[in-house]
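Every protein chain except one is present and positioned as in the full complex.
Presenting subunit A:
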Amino acid sequence: MLLEMRDINVNYGKISAIRNISINVPEGQIVTIIGGNGAGKTTSLRAMSGMLPLKSGEIHFEGKRIDGMAPHKIVAHGIAHVPEGRRIFPDMTVEENLRTGAFLRKDKAKVENDLKDVFERFPRLHERRRQRAQTMSGGEQQMLAIGRALMSDPRILLMDEPSMGLAPVIVEEIAVIVEEINARGLSVVLVEQNAVLALELANYAYVLESGNMALEGPASELHDNEHVRAAYLGL
């Protein structure tokens, strides 16, 4: 197992946000976490990248225990987090944003190569590389956030609501990008409110409801599950 979350509990102050959540991400797969507003999807993701302290539980990545590490240390292990709302650096240029993603890397030649790759994958970013990031559209900013995460040369990509606030055409584009990234051997954890999209992309899915694990299974099975269809797919 590439990433393993065991019995995670996270509190916000005295209020419990997620309870006894266990999530497994096998090498090379796309795993999705779906659920409604406030179900604990983002909390689970932020726990993985060290942005939230755990109340209890363990997180292992490639056999190493990573819970309790600071976020900037966890990145070094190969976990890249594309945060909710994209969180690009607004006053920096597109290229500066991307290069900041490679902050920890010493392999200069490969960084240049990866930058070229990102620019090939996202031609819009290449066109706008000298432009300040805040001047771009939502879809372009999402691509920048993904590109920035790829620049750390990660083993796994944690994506928080990449489709949020984007036009359907752009959402399709993002979906293709996620598939391409995964086809190159990168594992993905996808948190989505757009359950249709998430179940279409993922191999395996977890359903969170008010901080508890309600359901899990292969994405195709959950797609046919009565409860999931009624509650999340609107079918």
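In this section, a residue touches a chain if its C-beta (ideal position, glycine included) is under 8 Å from a C-beta of that chain, and two chains touch if they have at least 3 such contacts; residues count from 1.
Please note the rule applied: contacts and distances are computed from a predicted model.
Per the UniProt record, the absent chain's protein name among "Branched-chain amino acid ABC transporter permease", "Dihydroorotase", "Cytochrome c-type biogenesis protein" or "3-isopropylmalate dehydratase small subunit" is "Branched-chain amino acid ABC transporter permease". Residue A:96 is the one among A:96, A:173 or A:221 that touches the chain missing from this view. When the whole complex is considered, the residue among A:72, A:184 or A:227 that touches the unshown chain is A:72.
Residue-wise, the contact with the chain that is not shown comes from A:81, picked out of A:41, A:81 or A:128. Looking at subunit A, the residues touching the absent chain are 49, 51, 70-72, 75-76, 80-81, 83, 87-92, 96, 99-101, 103-104, 148, 152.
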